[in-house]
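These notes are about the structure you will find just below.
Removed from the display is one protein chain of the complex; every other protein chain stays in position.
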Amino acid sequence: MERIYLDYNATTPVRPEVRDAVLPFLNKLFGNPSSRHLEGRQVKTKIEAARAQVAAAIGADPERIVFNAGATEGNVTVLRGYQVNYKEKKGRNHIIVSGVEHPAVYDTAKKMAGEGYEVSFVPVDGEGNLDMAFLKNAIKETTGLISVMTVNNETGVIYPVKEIAKIAHEKGILFHTDAVQAIGKMPFSVKDIDADFVTLSAHKVYAPKGVGALYIKKGKRLDPLLTGGHQENNRRAGTENVVGMVAMGRALELASGEMAADRERIGKIRDAFEARILAEVPHTRRNGGADNRLYTTSNISFRFVEGEAIQLKLDYHGIAVSTGSACSSGTLDPSHVIMAICNGDEEEAHSSIRFSFGKYSKMEEVGYVVDRVKEVVAQLRSFSPLYDKFMNSKPK
Amino acid sequence: MERIYLDYNATTPVRPEVRDAVLPFLNKLFGNPSSRHLEGRQVKTKIEAARAQVAAAIGADPERIVFNAGATEGNVTVLRGYQVNYKEKKGRNHIIVSGVEHPAVYDTAKKMAGEGYEVSFVPVDGEGNLDMAFLKNAIKETTGLISVMTVNNETGVIYPVKEIAKIAHEKGILFHTDAVQAIGKMPFSVKDIDADFVTLSAHKVYAPKGVGALYIKKGKRLDPLLTGGHQENNRRAGTENVVGMVAMGRALELASGEMAADRERIGKIRDAFEARILAEVPHTRRNGGADNRLYTTSNISFRFVEGEAIQLKLDYHGIAVSTGSACSSGTLDPSHVIMAICNGDEEEAHSSIRFSFGKYSKMEEVGYVVDRVKEVVAQLRSFSPLYDKFMNSKPK
Amino acid sequence: MNYTEKVMDHFMNPRNVGKIEDANAIAEVGNPSCGDVIKMYLKINGEMIEDIKFQTFGCGAAIAVSSQTTEMVKGKSLKEALDITRDQVADELGGLPAVKMHCSNLAADALHQAVKTYMKEHGIA
Partner (left out) sequence: MNYTEKVMDHFMNPRNVGKIEDANAIAEVGNPSCGDVIKMYLKINGEMIEDIKFQTFGCGAAIAVSSQTTEMVKGKSLKEALDITRDQVADELGGLPAVKMHCSNLAADALHQAVKTYMKEHGIA
């Protein structure tokens, strides 16, 4: 049986058009783009074309795009490098980030808190929405950066980044958004949002892993993390990941053209799936409000059973889903995102599964997946001490 | 006519075996290695195999290898992160680096000098050899790191890294070597050298650009540059560049097996070329001593003419060579490496051309290249004011 | 993080799941907020463990370890049960991922707790 992949938020397959676009760079087009000879110039031209494609996808000018090794590098570069924009450099050491950021922001901010920075984490409510009053109150004289993601990777919840950018700018504060899960999936314009820094990753939009890009608004700067060569206009040293850049450009070009149709088609599948799960599996809870959520993601807590056990059994039945984010899989702690949304109910956080849909998802798969989820959850509940307790405590 | 590529030190083509090894990862094998489902586990297994291949190539244990985005990232990670190994962290802020390091070390060290670090640059003599007495004298109480490359990228000069590691360790100082130009080309064992940190890059050994690895000796640590996810055993966050890792593993595996034969064959071509150039083109100088030099590289100064002009004309004639390193091409300053070796004679530094040989170099090409070099240098000298002055100042 | 075939077998087909209605020794360890709760039901006759069943809320390893532990003690003496260590359980399963080693602790812990409580209540030294 063909496997059913429902983990598009973790990563995506490289689509054939993208593969075709990079094959020449694994062959004749091998020059170093910094080289002045023909071999180098040919490749330089291609990476500049890729830069233009990435820029177009977010409504930016090409020279505002810095390619890098992915959104983790992008996020760390922004957090570690924003202070260069302030005269009172060292004084602007307070940053505000949401409590549901990806670890590349969340854990980095936590680490910085131990290194002379002050960090405020903005909490979310039970639907995953940001506490905007908290955010506004957290702002102070020393605030240098506000970082809030565009779309959450675990729940699909969409954040009001345009509004937050405005709040930040009114106080002369820089605004950054991690747009990894939004790009290529919903309209996104850096000019409309007026973001100062935006991080992107290629491997969520059907391009290879290990390449990404950073948008830096005109007039703004970042202290580079990687220093040495003059690549990327002195903004990121290191020989360019040519294959990755070309792939990312092509993938975003394709995504822009297909966004509306994808949204319609994939959204229908996600909705049909979620409606059936919530109706047919008792004691479930959706993590993330019904509205204000991207069409790609359905995050569900199945009470009384642990997420990894569900995931493993579904995997056995040919279905790939995830608990928390892939990056967290080295730990056993429940995702800080789901914890935040579950209001600290760790049992529910441990019980969550993320189903994420994408280009190769099919409506015909929904029935099989729902049946297996029902079966697996029932099996696991049949010997769950928590379920047993719950059933026996119910008035008969 | 087929082009003749003599810029293997800048970058190399992806060899067919490496391309074949990565194609499945642009297709069915797309999972995120951090994912626990089948798609993820399949890929995880493959990147661990790649890690073992890289480890084997330098005589290391696989768990000592951290993949990253290239040697620039590796070098910056070492320089920025070594202090975590010392109790007197902040006190060990003196670093010693050679004056001929790649910009990823050289420029990073210069930058750090403005940020609370103290840096000693060890000079070289006219043959490119390190002033070992200077190095030893530079060591003090606060020295935390000595970083000297294994092979210089511009001249091919080989440095006595084993001896330097010993000097460092006798004083309880960490030793790092940038082994980018050595790996896969000459025997290299981290155990023999006893290095604490070693940086590697894939694109010099017939694998794609934008991927590299860092060796970290058992018991030693580096403060990670990229924080967030738990990838690479918490030593380097960010979704893995799977294609790059698999390619690097395969490329180094192949290189290890072919090293002896390559050395013999490529060395003969380089020697034949260099002997003819030095004999047949007047007013030339080899940058780098004849001995103690890797067989890949021939760096020649052609007095009275500027390097870029030679390079451009050779490019027109189908020959790809470089002036300085590709990374420096964003500036007009002569390479600090060649400057160091020319004892500050900037004219000679501006006149240097690097010819670097590799797997697809052929003995049959030598004649054509030598003829074009002679022709081009003669043309340019014919209207060089410096040549004119020199000729007229000679006693007739 | 890979599970061995044996872990997967115990996880997919757990032995001795459920409750023993007339159990004479029961113990529960763990805590939902840690992601693992293991409850052991034992039917002890004299010095012998005649029957054992478990209920587990937890990851694949927690379930496999519970199942494996019940197999290892069924029909064994109380003393033998107390001698079983977490590491033995993990070894029987062909090993566990490093990050999961704490789950295997839990099953042996539950077993030991149930047996010790029983011995105390029945004055067995």
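For clarity, chains are labelled A, B and C in written order, and residue numbers in each chain start from 1.
Here is the rule we use: a contact is a pair of C-beta atoms (placed from the backbone, for glycine too) under 8 Å apart; a residue touches a chain by one contact, two chains touch by 3 or more.
Only a predicted model underlies this, so the values are computations on that prediction, with no experimental measurement involved.
J.: Who touches the missing chain here, B:Val305, B:Val321, B:Ile353 or B:Val366?
T.: B:Val305
J.: Which is it among B:Gly99, B:Pro208, B:Pro334 or B:Gly358 that touches the chain not included here?
T.: B:Pro334
J.: Pick from B:Asp125, B:Glu346 or B:Glu375: which residue touches the chain that isn't shown?
T.: From the options B:Asp125, B:Glu346 or B:Glu375, the contact with the absent chain belongs to B:Glu346.
J.: To test your reading of the contact rule: which positions on chain B touch the chain that is missing from view?
T.: Residues of chain B in touch with the missing chain: 304-306, 308-309, 312-313, 316, 329-332, 334, 346-347, 350, 382-388.
Rule of thumb we're sticking to: only the chains that are shown with their structure count from here on.
J.: By raw count of C-beta pairs in contact, what's the busiest chain pair here?
T.: So the pair of chains linked by the most contacts is A-B.
J.: Among all chains, whose Cα centre is located farthest from the one for chain B?
T.: Relative to chain B, the chain with the farthest C-alpha centre is C.
J.: If you average the CA atoms of chain B and of chain C, how many Å lie between those two points?
T.: Roughly 56 Å, centre to centre.
J.: So how far apart, in whole Å, are chain A and chain B when each is placed at the average of its C-alpha atoms?
T.: So the centroids are 35 Å from each other.
J.: Suppose each chain is reduced to the average of its Cα coordinates; what separation in Å results between chain A and chain C?
T.: So the centroids are 39 Å from each other.
J.: Which residue numbers or ranges of chain A touch two or more of the other chains?
T.: 308, 312, 329-331
J.: Two or more other chains in contact with one residue: find those residues in chain C.
T.: 1, in rising order.
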